[in-house]
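I have a structure here, written as structure tokens, and I will follow up with some questions on it.
Missing here is one protein chain; the remaining ones are kept as they sit in the complex.
Then we have chain A:
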Amino acid sequence: MSIDGLQQHELQERWLIRGATLPDGTSTDIRLDGRGITELGIGLSQSGASVIDAEGLIALPGLVDLHAHLREPGYEHSETVLSGSRAAARGGFTSVFAMANTLPAQDTAGVVEQVLALGESAGYVDVQPIGAVTVGLAGKQLAELGAMASSKARVRVFSDDGFCVSDPLLMRRALEYVKAFDGVIAQHSQEPRLTENAQMNEGALSGELGLVGWPAVAEESIIARDVLLAEHVGSRLHVCHVSTAGSVDVIRWAKARGINVTAEVTPHHLLLTEDLVRGYDARFKVNPPLRSREDVQALRAGLADGTIDIVATDHAPHPVESKDCEWDAAANGMVGLESALSVVHAAVVATGLLDWADIERVLSRTPARIGRLVGQGNPIAVGSPAELTLYDPAATRVFGREDLAGTSTNSPYLSMTLPGEVRATFHRGYPTVLDGVVRSSLEIADQASGVVVHG
């Protein structure tokens, strides 16, 4: 809301970020405010601006997560749009795609608009709802994809994530139908019959631990089917959380064939292996499951060579009681927004496979493009929206509860040592994180609604 006829940007604070390193390695000052990035260069004037010393910090365009579970409506004891937005900001994200498996599911225009509005009022990030492919994610009947696409939420990504659209005819129809509005089907690739009661990666370790195996072929066979369907109907497929070496091979083959497919990998599948299951600690229970060391290597190589397009968190908050129990009874999923950049840093930057320009591509530019999200994923340039994150690559920390900013604490990284730390996040020209601390919800809500906050 504007006050006394003044433009919002005139009321907003101006910021000068001094001496940041861009993803290409060059050093620059950055001036920004509510209008966007207004100036780049060395020795910019600090007049009228609050100054942030960014010596040694990398400036990345605000990160975009194509795959997060914010749990609202329906599971507010695990996460809300607000608390998930805070977790996202803490991790350097300025936009989050909210998965559809809420209650009620995000399968109508009304629900996606509600989630959009919750995101707007929280004000930490752009919350872009994902629409369900089928009514109630039940895999029986197409949801009103067109109504969601033309709603205020402008839904372009549709997914039954948590469940696979396993019916081949329904998958074909969904792929065909979303062509009408340049949509994409984001598939959770899991053949249901091959994974009944599956508990962990099927392999030597599952045999020893006596846990029902989740075989790689259950993922790979669905991806193979789906890329052929996408080719047949000339539509766009996105593969969620690729987890096996064989899946990377199938996607590489599909891309070489010219099929319009994109793929994501999660931070945890880039860093963690199934060996962590050995103690039956349910924090490591996730779907798809943690895989073998060979799979992790193949995923890293696939991300490095572009077969896998992006990193997405699959942030999946759960209350304590869902993890504080025997393995079979525990829920699948890990929180990941707060740790994502550090984990990717450890897995593929510290190992020399990706540089920071690649990180900009896989965690900002390409996810925004796949999701057809405007105003996000733009390079740090004059005229770009003021969406950026400042990251200290030299920091090292033992990841702890204090690093989590959402409602739930089911992080697999607690007490692990991780590199790097997000020092600041800017969204629409105002900081959501400053000095490594998430700003208060009230301040951010006021900023989002255009009210000036002093001091």
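Keep this in mind: contacts are C-beta pairs under 8 Å (C-beta built on N, C-alpha and C of every residue); 3 or more make two chains touch, one makes a residue touch a chain; residues count from 1.
As a working rule, contacts and distances are computed from a predicted model.
Undergrad: According to UniProt, what is the chain that's been left out of this complex called? Choose from "sn-glycerol-3-phosphate transport system permease protein UgpA", "NAD(P)H-flavin reductase", "Aspartate carbamoyltransferase" or "2-oxoglutarate ferredoxin oxidoreductase subunit alpha".
TA: "Aspartate carbamoyltransferase"
Undergrad: Touching the left-out chain: which of A:Gly36, A:Gly213 or A:Gly246?
TA: Checking each option in A:Gly36, A:Gly213 or A:Gly246, the one touching the absent chain turns out to be A:Gly213.
Undergrad: Among A:Pro104, A:Pro192 or A:Gly279, which one touches the chain that has been omitted from the display?
TA: For the chain that is not drawn, the touching residue is A:Gly279.
Undergrad: Given the contact definition stated above, which residue among A:Gly203, A:Pro267, A:Pro317 or A:Gly377 touches the chain not shown here?
TA: A:Gly203
Undergrad: Residues on chain A that touch the omitted chain in the whole complex?
TA: Residues of chain A in contact with the hidden chain: 199, 202-213, 215, 279-282, 321, 324-329.
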